[in-house]
Each structure stands twice: as structure tokens, then as C-alpha cells.
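What follows is chain A.
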Amino acid sequence: MRQELAEFGAAAVRLVFALALAGAALPARAQALCEKSQIRLVNSMREITQPYHVNLNKGGRMFARWAGLEDNYVLQLNQGDSDKQIALMRSILATNPKCTVFNVEPNADVVMKPMVDTADRTGAWIVTHWVLNRGLHPFEGHDHWIAHVAVNSQAVGVAVSEQLVAAMGGKGGIVALQGRLDTDPAQKRFAGLKAVLAKHPGVTLLAEQPANWDRRAAFPIMQAWLAKYGDRIRGVWAANDDMALGALEALRAAGLAGRIPVVGVDGIPEAIAAIDRGEMTATVSSDAFYQGSIGLAMGTCVLTGQAPPPQTWAKEQREFFLRVVVITKDNAAHHAKEPAVDAYAGEWRCDNLWSRATGPAF
Partner candidate 1 sequence: MTAVALRAEGLSKRFGDTDALRDVTLEVRPCEVVGLVGENGAGKSTLLKLLAGVIEPDVGQIILRGAPVRWRKVRDAADAGIGMMFQEPSLIPGISVAENILLAHEGPGVRLGIVRWRKLFALARVWLVKLGMTISPAAATQSLSFSERQLVAFARALAVEARTREAPILLLDEPTSALDDRGVAAVLQTVKALRTRASVVFVSHRLEEILRVCDRIYVMKDGRCLAEREAGTLTVEALEQLMVGHEISTDIARDAARPNMAASVCLEVRELSRRDKYADVSLALRHGEVMGIAGAAGSGCEELCRTLFGIDAPRSGTMLLDGRTVALRDPADAVAHGIGYVPAERASEGIIGAMSVAANMTLAHLARFCGRWAIDRRREQDVAERWIERLRIATPSATTRASDLSGGNQQKVALAKWLVGRQPRVLILDHPLRGLDVLARRDILETIRELARDGVGIVIVADSLDELLAVSDTVVVMRDGRVSARYSIAEDRPTRQAILESMV
Partner candidate 2 sequence: MGTVGPAKQPDGNDRFAIGGGRSGAGSGIATGLAPVAVLVALVLAISAFSPSFLSAYSLRVLAAESSVILLLAIGQTIVVILGGIDLSMAALASLTSVIVALLLPELGAGAVLGALCIAALIGALQGLVHARAKIPSFIVTLAGLGLWSGIALAIANTTVPVAGRYEVIGWLDAHAWGVPNAFVLGLAMLGLFQAALARLRFGRHVYAIGMAERVALLSGIRVWRVKTLAFAASGLCSGLAGVVMVARTSSGNPTIADSLLLPSIAAVLIGGTAITGGHGSLARTLIGVCIVAVMRVGVAVAGIAPAYEPIAYGALVVIAVAITVDRKSIGIVK
């Protein structure tokens, strides 16, 4: 983690404050709520065909093995079907709800409320990621909703856009590939771009289209833009790496691969490789391994009594922003390698669960 975000400098300060507060709140030990062997770890995510989700799963499994609970690790895939994600959670709770921990990558923010309500109702424990309905917070009476690990998509958008603008030398036209428009990250990341553009009048947004996170959809759109704007396109902004790579192939078809800066988000291996090759400029990683494991770690700590019950935690421990990493040519090589368990073991320790918190997300 060599390159921290400037934005988050200030946040780091608040982090220290938060940790101190947490330390204050931590008694030596609370009593265990479950037999350790009874604890069931559930990772609920969209699918495992995208590298990002593969790594989410790997992270969760890594933690389970580390905690000696690998046999109790359950993977739930909803195939992009929000209703199914809710149903899957509710059905598995037919047995042993009180000792079940959910680490949830919400398919869409609509699933949040039903899932946390289910947790409250059944006594299961849940940690959620990414986005949050307006007016919904763990510390507002949801005692079984341990925490929400938010990602500041706007900051992500800003960070990656800064990289793009820098690579373009602060002037020229860009095109933007948006994600699924009804998702919060898509909008926040784009908002981040807008913010950066406002600061750099030299850079103009020629066109924007949604490509639904999808590489295949991005390809023809990029082609059309190349036909329409030709060499007026000096940079390509994509709301995720998959679309960025689709655009990259379109550039390759036009013999422009590596000649026009391309940025994406997620930090999937392919993108990192492309950055290493110099065909992509930058991507931002929220570290899927960490996201896939931290919720399970928190739950385990609560259930084993190594951490106090969540309702005693401080607000900014219940809902905080996750530190993200900008990956560029400088650190691509480092991130290309698959991390080992010990890279995370320290961050799974029950007294160090907020090592990547950068301040409250409410």
C-alpha cells in the first residue's frame, strides 16, 4: 500500500480517533454467543465468473481456513437476481440462525433493508458492503447488522479521473462508459468524474453511454465513438475495468491500443496486467479479498465474544468508508501477485477490525 489517496489524508486522522474510541469501547472479553464449531460463515454475492467476485470468494474462504471454519463456509450466488439473494438468505436461516454470519455484496441496494430486517428478525448476523439506501443505518436499532463497509464511490471516481486527466496532460476530449445506471456506484463514480472535469476546463466530455458493466457492450459503443470523434478522443473513462478492457479492444482494432489513456475501476487481474503493459493507465481497487473476508471476521469476533456486541460499538465503527488503492504502472507489479493469508491475518484480528476504515460513511 505505497500510494495513499490525498483525499484520505484527512480521513486517516479521523481513523486514529475512531480506533481510540473503539479501544475505549472494547472490554477485555464479552461472553461467547456460540460454540466456535457452530459458527456458519455465509458469503452472499452475485456470481463467480467475474474476477472481482472470484476474489471476494477467495478472501472469504481464506478467512474461513485461517479461522479453522472452512467446513462451515457457505457461498450463495444470486446470478444478479435481487429477489433470489433475499430468498437464499431467508431459506438458509431455517437452521442455526443465531450462529450464522452473512457477508453481503448486495446485488442492488434494494436488498439491503429486507436482508438486515431478516437478520434482526431471525437473530442472524450480517455485514454489508458498498452501497446503502438513504436513511438506513446499522446503528439505528439494527442490533444484528454488525456493520456496513461502504466504498466511497465518488472518491473512487475522483481518484481514477485524476489519473486520467494527468495522463492526458490536462487537455483534450474524453468519452465515458457508464455502469448500470440504476446502481449507486455507477452514478457516484460518474459524479466523481464530473467533479474532476469541473476542476479541469481543458478536458471536455465528448460523450457518455451506459455499457452496463459489460465488456461486450462497451466494444461497439467505443467503435462508434471512434468513428464519430476520431482523434478528438484523447482519453477513455470507464466505470469498471471490464468495460475499460472492452474499450481497449476496440482501440486495438483501430490500432490505438496503448496510445490513448484508459482508466477503469475494480483492479481486476486483467486490468492490472494491461496497466503493466502500458495499455491502461490506472484502476482503483477496493481489494475484493478484504471485502470478502472482513465481514466474516467481524461476525466471528462477535460470536466468539472476542469483540463486544455491535450495539456497543461507535457509530463510525458500524458504518465506515473502506480505504481503496489506486493502481498505476508504479505499483501494478505488486498488485498482480495474489496475496497470501498473512497479508490479511493482522487485519482479521478482533482488535484490529477497522484497520482500513477511513472515517464515517454517514
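Side notes on the structure shown:
The criterion applied here is as follows: a residue touches a chain if its C-beta (ideal position, glycine included) is under 8 Å from a C-beta of that chain, and two chains touch if they have at least 3 such contacts; residues count from 1.
Basis for inclusion: all candidates are chains of the complex that A comes from, given by their letters.
Keep in mind that this is a model prediction, so the values were computed, not measured.
Between chain A and the candidates 1 or 2, touch in this complex occurs only with 2.
Of all residues in chain A, only 47-48, 74-77, 79-84, 86-88, 90-95, 108-111, 113-114, 133-136, 180-184, 187 touch candidate 2 in the complex they form.
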